[in-house]
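One structure, as structure tokens, below. Some questions next.
FYI, not all chains are in this one, though none of them got moved.
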Amino acid sequence: MQAILLAAGRSRRFQPLGDKNFFRLYECFLVEQQVAVLQKAGLKKIIIVANDNNFARLKKLFPKYEIVIQKNLDEGMCGGVLSAKKFLTSPTLITSTNDLVDASVVKKVCSTKNCDGAILAQKVEQYFPGGYLKVGGGKIFSIVEKPQPNKTPSKLVNIVFHFFQQPKLLVKELEKASNQNDDGYEKALGQLFKKQKFVAIENDKKWIALKFPWHVLDWMASSLEEQKARVSKKAKIAKTAIVENSTVEDGAKIFDYAIVKNSLIKKGGVVGTHSLVRDSIISKNAVVGSGSDVARSFIGENSWLHRNYVGDSILAENVSMGSGCVCANLRLDEEDVKTVVGEKKMSTQRDKFGCVIGKNSRVGVNTSLMPGVLVGENSFIVSGLVVEKNVVSQTFFTAEWKTKRVKNLKSPPARAKLN
Amino acid sequence: MQAILLAAGRSRRFQPLGDKNFFRLYECFLVEQQVAVLQKAGLKKIIIVANDNNFARLKKLFPKYEIVIQKNLDEGMCGGVLSAKKFLTSPTLITSTNDLVDASVVKKVCSTKNCDGAILAQKVEQYFPGGYLKVGGGKIFSIVEKPQPNKTPSKLVNIVFHFFQQPKLLVKELEKASNQNDDGYEKALGQLFKKQKFVAIENDKKWIALKFPWHVLDWMASSLEEQKARVSKKAKIAKTAIVENSTVEDGAKIFDYAIVKNSLIKKGGVVGTHSLVRDSIISKNAVVGSGSDVARSFIGENSWLHRNYVGDSILAENVSMGSGCVCANLRLDEEDVKTVVGEKKMSTQRDKFGCVIGKNSRVGVNTSLMPGVLVGENSFIVSGLVVEKNVVSQTFFTAEWKTKRVKNLKSPPARAKLN
């Protein structure tokens, strides 16, 4: 049994967090985590579909796997699968890094009997903007892409863990659909459903979508819930620090009167005096400087806080914030937080959500980032601002709301030692 | 012996804190507290003068008392007393909720012998804007309303605990004075002083005026001074929390490294990690979120702070403040704090005074409220502002200093659980 792992997408909706495959929540990149799930599910042979930009990194990560390149990214998933056409000769699972599920569920999808294929289906209680499966009599009839909320044919959302006994037939349909528009893959699938017997396997374990950057918070919450608390003997924890239900790795430091709850402090991570970290991940060598409050947030490697409130937010690597800078995470009217992804304004469907800051960016003292703001990579935001709109990458962002390009920072910058 | 309790006033100068009678500092409303004082002073029969708006609430609170309605509130205290005319046939104490004194003092006023009536008088060392009593030979000659500071006829200020042996004569004078201007009651009293022997009973216990909203801080300071510290066994107090000379009620929570001094934390109230609460009252279910400093302030029910400094301020119920929001309580020139009540700029006669915020209002992160600012009910103030002027109720207050009406909030809003 083999798997095609589609890793060529542009991660457009995941910005400013870079290539989704290389987002690192825990020890390993997302793509590594997904490969581990596939391996655990019994898929020994994995073919990865890369793009020109991430091929080298993927090759380095997975020297023993077949890695093919999808040349035209405009052809989407359809093009991605066709890039691996030559491998599609025996039973195959097609998947991506857009969804995280349990290995046991993947196994179930791949071992379904008496059918031509199986599709993982997520039962949703409230509307989710995805593809819905129309089922009946133990088989899937069709797939309806993004129906109106009141016109969903079922509560079953298509999750891309798709198993095909005869992937050659899929290839045939994909080739027919490939010169069509964006959803050629779904079209091909629909054709296949008419001709073959595909069954929906309902997911009965966790499901984490990873489409938008705030989905990282769901992923983190799920990971923290599963973690077994463990404090390394090589961590330096002050006597007066309080550490509850948390993992603290080698070389991490928790200073006096700090409080860490339900969190993960990775290698070399620091929680300063009088700081509170709850339900959060502090990545390698990141510093939560004194007097900070980090709640339900992900702080990337080498990022640096000091006297900040960071709530329900995601900071990529080597981000720093000046004293008094706040990531607001609740609207005054307490409605769901809105954001702008690409050009499109949308709801995050979260009542608490702060901001997302791309790598190497800096925020000045006493600046307020409004809920839902996305800040690009390598940007500087000056002090004392209220930032209500997204900040594009490579920007020097001032009170006049004008922007100009800045030179890249040497990253990570040298910083004074802590005491 | 009976009392007329005037509770029909509009509490104009008490805004944005609503109907003064229903302000709740401790367990009960101010009107209940005043009724308790009267009862303790031996006044078994109490007639309450209500207005159209508070009649129902008063009736519910005091089902066994006579409650009459003052129809025309423009007629002030004179009209208020006349509303209860039919009861004014036997010795009567007339009072209101404008002043708090000790029950023993009230008793003394009501039991003065060898005179036709008695007036409670407060000796003041510095000028107070009230009515002054001209006395001599054991009797009151006249009352001088708001004299110039250098023209006070005595140091004795008229406090409305007025006892009349023959209130029918008062009624007669009130009816003559009623079609006059605002101070008909005082005019009538002046006439009575000419015809009868009234004596001034000097107050030798506490006196708390409750005219302007900042007077709540005097009331609170006096109450906290009198309280007997008591920590409920049903309160949850972290081992590292420091609680000194304070009362903590059932279900209240004091988190790690919090410090509570000389304060009252009411049922379900919360003091978060690394917070300092001193000389303050945290009302029922109010939350002082982590990293806050609350000094000499009243925090109303269900209000919610997080990383704020609230000094010498009053927050009504269901108010919330974003992280980094500060209530400044000291002018740069350290002069007495000024404020605007109605249209009139005035001194609060306090060198430290913060702000007053009406119920259901919200303040964004990193916003600074200047000393003396009054914020109305149901208003939103955006983040990062410096608020130098009063904010009217029902306002959405932005950096452009423009305002527009907002929809009422569902109150209190659902909020995430603490951890």
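Just a few scattered comments:
The first chain written gets the first letter, and so on, giving A and B; residue counts start at 1 in each chain.
Heads up, the rule we're going with is that contacts are C-beta pairs under 8 Å (C-beta built on N, C-alpha and C of every residue); 3 or more make two chains touch, one makes a residue touch a chain.
Model, not experiment: these values are computed from the prediction.
This structure file shows 2 copies of a single chain, while the whole complex it describes contains 3 copies.
Going forward, only the chains that are shown with their structure count from here on.
We define each chain's centre as the mean of its Cα atoms; on that basis chain A and chain B are separated by 53 Å. By the touch criterion stated above, chain B contacts chain A in their complex at residues 240, 256-257, 273-274, 290-291, 306-307, 322-324, 362, 364-366, 380, 382-384, 399, 406, 409, 413-414, 416, 419. Those residues of chain A whose C-beta lies close enough to touch chain B in the complex are 240, 242, 257, 259, 261-262, 274, 276, 278-279, 291, 293, 309, 311, 324, 326, 328, 330, 332-334, 351-352, 366-368, 370, 384-386.
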